[in-house]
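In this view, the complex is presented without one of its protein chains, the others remaining in place.
Our next item is chain A:
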């Protein structure tokens, strides 16, 4: 046993790969059986990650969730800012200017409407809950965009770990809400054509939520929604910690 622990401590990142992989298998299983694929496996896995983060905090009293538990420090490396930002940049490869150009003005307008609407309402709710500093407000507003934009913004602005966790939680609730509500409201809001799916991906933005929600509505619409949705996170990462933060700072300074 000592030998195994020695190997694990030496190869923390490798253990983190294994750990997250096993968690994903379990989450996919739950998604298939209990939730009948209504909630995507990735959303369940992230939720389980947050629960583990909570358990880690309870067990150790530390600031870094489950990665404070002995032998699991590799999780903090895998989930750290270097890997996080690097993998987000890599997802841009899936988006193409040509496809975006096809969705044209509607896609662009829906992206702007989506980011501004989610950001403003997110900031408004955070304000109602007593947050008054521009950094925290901006991070939570960014979290209302997606669970990626939140921590990227919070990391860039130097928000506290609690606020960043909160922004991820907010983005996660959004993903689950979009997944569940999309098939229910699809017909009512006119979500039936590829063009409307592109607009929908732009407004809602959460790639996993949009993809899962559209899959439950009409699988043919998935790629169209995903095209614009992949741009949402990038645009959010560009706008939230820069322009939108500056506006907030002017208002709240």
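Assume a contact is a pair of C-beta atoms (placed from the backbone, for glycine too) under 8 Å apart; a residue touches a chain by one contact, two chains touch by 3 or more; residues count from 1.
Here is the rule we go by: contacts and distances are computed from a predicted model.
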Listed names "Malonate transporter, MadL subunit", "Phospholipid/cholesterol/gamma-HCH transport system permease protein", "LLM class flavin-dependent oxidoreductase" or "ATP-binding cassette domain-containing protein", with the criterion being the UniProt name of the chain not displayed: "Malonate transporter, MadL subunit"
Hidden-chain contact residue, picked from the options A:5, A:34, A:89 or A:251: A:89
Identified contact with the non-displayed chain, of A:39, A:172 or A:248: A:172
Residues from chain A at the interface with the omitted partner, ascending: 16-17, 19-21, 23-24, 42, 45-54, 56-58, 63-67, 75-76, 78-80, 83-97, 105-106, 109-110, 113-114, 117-118, 121-122, 125-126, 129, 140, 143-144, 147-148, 151-152, 156-158, 161-166, 168-174, 176-178, 181, 185, 188-191, 196, 199-200, 203-204, 208, 234-235, 237-239, 241-242, 245-246
